[in-house]
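A short worksheet on the structure shown next.
Rest of the complex left out; these chains stay put.
Lettered A and B in written order, each chain numbered from 1.
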Amino acid sequence: MDTTSRTYDVIAMGRSSIDLYSNDIGAPFEEITSFAAYVGGCPTNISVGTRRLGLRSALLTAIGDDQVGNFILHFLRREGVETQFIPRKPGRRSSAVVLGIEPPDRFPLTYYRDNCADIELTIDDVLATPIAGSRALLITGTGLSKEPSRSATLFAAEMARLAGATILLDIDFRPDQWHDQRAFGVTLRSALRLVDIVLGTEDEINAAMLTDPDQISITHSQISDARVSGDTDAAIQQLLNLGPRVLVQKRGAAGSRVHLVSGADGAMRIDVPGFPVEVKNILGAGDAFASGFLYGHINGWGWYKATRLGNACGAILVTQHGCANFMPTYNQVMTFIQDRGGF
Amino acid sequence: MDTTSRTYDVIAMGRSSIDLYSNDIGAPFEEITSFAAYVGGCPTNISVGTRRLGLRSALLTAIGDDQVGNFILHFLRREGVETQFIPRKPGRRSSAVVLGIEPPDRFPLTYYRDNCADIELTIDDVLATPIAGSRALLITGTGLSKEPSRSATLFAAEMARLAGATILLDIDFRPDQWHDQRAFGVTLRSALRLVDIVLGTEDEINAAMLTDPDQISITHSQISDARVSGDTDAAIQQLLNLGPRVLVQKRGAAGSRVHLVSGADGAMRIDVPGFPVEVKNILGAGDAFASGFLYGHINGWGWYKATRLGNACGAILVTQHGCANFMPTYNQVMTFIQDRGGF
């Protein structure tokens, strides 16, 4: 199905937040004196990241009837992300994230997502959004964590599937957003029939096949960076059996590995090297990756080159303080790649 | 996989209730003076129905720490249904149903399912149940309506699939148990990859593909008998594309139609005639059908004969006052069939 004439290149659906990131880099959380104010949330970051690269990008999240919602909207509009489908949810609160930054490996995070607006996305909100007018739909694991967002997200994926759009799922495993961490995998596996491309870290891939909550370890309140043990290769094979044709395994500094379904002999692998940089803050790096990868995919690039662009975007972001506010532009990432020897 | 040596023939999972059925047959609800006290709930009825026919049957439901829970348990034990896996849920209430009976076509029903115990079934409850020790697992649509029961039910189906058990889904569409009636279809469709055999009426099949809530009409508070318009044949084809190999369409007095996935040319149909009887109370007839059908299936009967037994069980039940308490025994249903010319 030729989708090039569609209004949007990508609609991202799911959570958004004000991201409050410690300005006292290296200070323990108790001693933080101020926080920078950014915008974040996996699909929100990707909507901004793809927009900065040049895609026509829309976001379907929800905000409360509060100043924080205004803050999020104001930023998105300035970035040129389409915000007209974002509903206000009376009586619900715009999400917030509070983050400590102690590089290289401590990023304690507190979510303010109780009664949050974005988990109140409904099937009616989806119907008010031109899903069929987009070439790609990006959904996330957290969007499946609670109703009504869960069924709305699946409904959007069904609509996108019917319209021949590419459906990407960012696994986005946030353990404290689930009533039972095993329910995460159960739910994700049921959604995969609707997904073309899965994006996730090794921990997230293991989480998707988790059978025992003890496989998870969270240190320093790093909800967004849980360690999950497991047989990653077996997990990848099992996930690919459930519907997707591609699974991209994000491997941090080591780059990424693309797993393709390829007939009888199982999956085919493409290893795509990363770019070595000094880590300041890992949050949002995966979303920068997704933005670059999506840019390449929408423009018909091969898996290697699209993934390599994603790696570059991710590398740039880990050197930065925040998420959406620091997504690279097309020129920035291209210069970055050229400076490091090209694709 | 040979499963004949397993401990149970069928484990049914999901709701249970005290069923309070009007003793004033024909009286409007406002004028009812007494109610008979039975036990009901789709999977509960099926656990009793299959047991009476001779299967080794276990039930995984949950009850509150209340007298109504005792009532349900007492009945199941007397019937010989295995109840040892049924947890008590402190702070939750055993479900109740209050029903008026105005034949031939008014059966107003009120569910008492707020904060009910059976929707609190968890993955831990499933793990404490020998799912792999049963030849078949029966789950229901209502079991998917809310968490934690929803992910627990899918988890049980995954376990049964791994163990090579047959998985049956009774669609059991109860519109008032869902936050959005379109979410019912979204959720059901995501579960079908785990299901072998789907059981449903035409209304329920249409509900599974519902796009517009206006397709539903409920008269006289008949929550358990909503009319749902739609293109049933198209819906059957779509549902069969999502995983199941068999869909049994229950057609009331007209009998049943078995739809089989059969290679390139789509589904194959087997029409199985019903048994004409005078209707007293339609509730539970579908569960009696499922019991007979399951008996035949477990015993290796062909689709026609198993379905015909189901039709007979259903016909017997519509002449009765309640559900679980009136399921026919093997001898009763065989005599009934013989008296009407045999299979």
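Keep in mind that, in the parts below, a residue touches a chain if its C-beta (ideal position, glycine included) is under 8 Å from a C-beta of that chain, and two chains touch if they have at least 3 such contacts.
As the structure is a prediction and not an experimental result, all values here were calculated from the model.
Here 2 copies sit in place, and the number of copies making up the whole complex of this structure is 4.
One rule holds in what follows: only the chains that are shown with their structure count from here on.
Partner chain A is touched in their complex by these residues of chain B: 122-123, 146-148, 151, 154-155, 158, 179-180, 182-183, 186-187, 189-191, 193-194, 242.
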